[in-house]
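What follows is one structure encoded as structure tokens, with my remarks underneath.
For this view, one protein chain was removed and the others were kept in their places.
Chain lettering (A and B) follows the sequence in which the chains are written, and residue indices restart at 1 in each chain.
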Amino acid sequence: MSATLTIERLTIGLPEGADRPFAVENVSFDIDKGQILCVVGESGSGKSMTANALMGLLPQGVEVKSGRAMFEARDVLRLPEVEKQALRGAQIAMIFQEPMTALNPLMRIGDQISEVFAAHGLYTQSERRKRALDLVREVGLPDPEKIIRAYPFQLSGGQRQRAMIAMALALEPKLLIADEPTTALDVTTQAQILKLILDLRKKRGMAVMFITHDFGVVAEIADQVIVMREGKVVERGDAASVLDNPQHDYTKRLLDAIPTGKLPEARELSDTPALEIKNLRKTFRTGGGLFKPVREVHAVDDVSLTVSRGEVLGLVGESGSGKSTLGRTAVRLVTPDGGHVMVGGVDLAALTEEELRRQRNKVQMVFQDPYASLNPRQRIMSALTDGPINRGVPKEKAQAKAKELLEIVGLGPDAAMRYPHEFSGGQRQRIGIARALAMEPELIIADEAVSALDVSIQAQVLDLLRDLRERLSLSILFITHDLRVAAQLCDRIAVMQKGKLVEIGRVDEIFLSPKQEYTRQLLAAVPGADWAQTEEVPA
Amino acid sequence: MWKRFRSNMGAMIGVVLLLSVIVIAMIAPLIFSDGPWQMVQRPFLAPFAVDGLPLGTDTLGRNVAAQLAYGARVSLLVGLVSTVVALLIGVPLGALAGFYGGYVDEGAMRFTEFFQTIPNFALAIVLVAIFEPTLTSITIAIAIVSWPPVARLVRAEVMSVRTREFVDAARLAGLSKPRILIQQVLPNTVSPIIVMASLMVATAILLESSLSFLGLGDPNSMSWGYMIGAARTVIRTSWWLSFFPGIAIVITVLALNLIGEGLNDAFNPHLSRKGKA
Partner (left out) sequence: MTIFAVVVSRLSKAILTLLAIAILNFFLIHAAPGDPAVVLAGEAGAADEQMIEQLRERFGLDQPLYVQLGKYVAGIVQLDLGYSFRQGAPVAELIADRLPATLLLTLTAFVVSLVLGIAFGVAAAARVGKPSDTVLTTMALLFYATPLYWLALMAVLVFSVWFGWLPGFGYETVGANYTGLERVLDIGSHLILPALTLGLFFTAVYMRMARASMLEVSQLDFVKTAKAKGLSDAVIRRRHILRNAILPVVTLAGLQAGQLVGGAVLTETVFAWPGIGRLMFESLAARDYNTILGVFLVSAAMVILFNIVTDIVYRIVDPRIGARS
């Protein structure tokens, strides 16, 4: 088989003052015709830079230092700008991570597709329109006639990504570069987009360079894999051998983070509840002005559940399922419309603002975004002691406790006198956990607490939570969109959809014998994980 | 931050220019002990025509250089004080609107919008004309027409900071709302307010000079706008009488704008330097 693209000893230099001299160092690989190559790595591994270099889209100050990229017997890195331009979109096409921002908000979808033909001087106006329509149909967008007249804001995330793919495929490129194209999407949408890419590859026989951080996705679509770390290739091979028999430690660590078929053993749960949620309701109303109709969203619709003392209950669902609202209502950051939130004999939902301030410590939260959850202008010490001191804990005692907690979460007491910007994302999440613990809560709600972290950091924070669960017999409501993460930590799992609780049960029950159709769909969509397979060993 | 500011050439030029104006304003009574109103020579002397009068004399034989130096005092004073007053109105209003939202926000923003719709210079004229031109009325009038952008900026900043998770964390810590606003939210809005304030001083100086130009200056204070206004009718014969005060205004306002921009770039390095990996 002939290689569509051959990259030889590619080195990309970073501007002075960056944390390392090269974004990509001495990277070589081939992609054959009709093959899907997954380039796997965490943020900063140089995987996106490689793609941008091929497209001539490197940011200012970042440049190719050496190496070549042979495509159709030409080195695309050294083509004059005019020829690069002719190549882009026609021979090599690219799709991006953020479907929400990758389309021009002021231009109709159809125009944005036809523009590809116009850019390369092909066809007449009406011909372009007809072809745009065909493409929209081919990528499986509903009601093509309507879609090509629509503006991006009228489409969902998944639909926009399909529109992006339509644009990329317009001129039947020989190579498609996909830069984390499903990372911003829900699992079920992700599964559909992956299937679409597989179908199109089969139909058109193009080569695909697929950039991802997710080994689950790799398992779904890759023929060949290279793993990158800090600008270098650490492992390469065909998908099966890399997944089943990784050689490099780093690859092993990344793979370990995906617990395919490894479900934790069920633990004995205590009978005492830490949190009881009864018939909780929250409805959001928007609009309702002179000219706007009222829109109602039942974010939490009559949900009841219990978290036992010492239990970790996973709350999973896709975006818009109401899982975050449930969490925020349980800590009373959002006041519910109805129902009860019982913690330690108190109904948080029924307290007045003033009473609530005194009972606040009972439930604490660990937040999603490590960069927004700490006040940049406040030292770690005051972030950890504000609450306890406010409750009446003497200052010295609160500070001593804060240092102790920083030790427990693995940072050391010196951290107390520093500011948030001196810490990495994972360290900040540890501080967030310490802050929650400082309030001596009955329950901690972790709202997507590891979602913003790289896989290897994610694993460390999960280890910490597991450790704390044992040591402090902590009760946790663990909210996540990622079933694989939930599987690693939780005792039981609750599945939400459109504000309702669909199913709740022990981890093994949910993963191996789900009762509801929606749960089954959700599980099926998880990339690279076939839970039942490893369990049902043929007798 | 300071290092980024210092390496910005425009901003450093601004600092030097502004410092020179400030020094001239401070030492004016020392070098021109006669004050700006004293007749020192015959009228309409051209620059350098007589020793000791480098910028000549005005229509009444007064020393133009002395007038310029004293004018700097008025410009800087009115510019600074009116900005402080405008901040005192705009910051609390914007902070309350942005933090509490709902009806507080609705009310505060309607009020702000109303003031923003009124042509601000016309309102300043009306206020000064009705309350008699004094330094106080001029300063207050300028403050009254300058606060709405502050309120809008602070509101927008507070609204964006308010949604960040550390504010939720502070609520969960049981802190009271006023304390969260003052201790957690407002400190994170300081940089854009400082940038805006430095630009507002510049605008206030322009407004003050415009009022004085129209004859709405404090009759007891020499100001640059008044000098230009008084020399307007003799521009055909003695152009320098209007020219120099204008240059003084341009230099001062330019200096403040340069500093403001320098601060802005220093606070938001990602906007000025692109392409970092």
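Here is the rule we go by: a contact is a pair of C-beta atoms (placed from the backbone, for glycine too) under 8 Å apart; a residue touches a chain by one contact, two chains touch by 3 or more.
Keep in mind that what you see is a predicted model, and the values were worked out from it rather than measured.
The residue touching the chain not shown here, chosen from A:Glu98, A:Asp134, A:Glu230 or A:Glu276, is A:Glu98. Set against the missing chain, the residues B:Leu206, B:Met222 or B:Ala266 yield one that touches it, B:Leu206.
The missing chain, though absent from the display, is touched by one residue of B:Met12, B:Val104, B:Ala129 or B:Ala156; that residue is B:Ala129. The chain not shown here is touched by just one of B:Ile118, B:Leu135 or B:Met159, and that residue is B:Ile118.
For subunit B, the residues touching the chain absent from view are 114, 116-127, 129-132, 202, 206, 209-210, 213-216, 225, 228, 232, 235-236, 239, 242-243, 245-246, 249-250, 253-254, 257-258, 271, 274.
Annotation for subunit A: contacts to the undisplayed chain at residues 55-57, 85-90, 93-94, 96, 98, 101-107, 115-116, 119-120, 151, 153-154, 164, 167-168, 290-293.
In this section, only the chains that are shown with their structure count from here on.
Inter-chain centre distance (subunit A to subunit B, centres taken as mean C-alpha positions): 47 Å. Against subunit B, the residues of subunit A that register as touching in their complex are 14-15, 18, 23, 49, 59-62, 328, 331, 333, 357-358, 360-361, 363-365, 367-369, 372-378, 383, 386-387, 390-391, 432, 435-436, 439. If you check the complex, the residues on subunit B that touch subunit A are 164-166, 168-176, 184, 187-188, 274-277.
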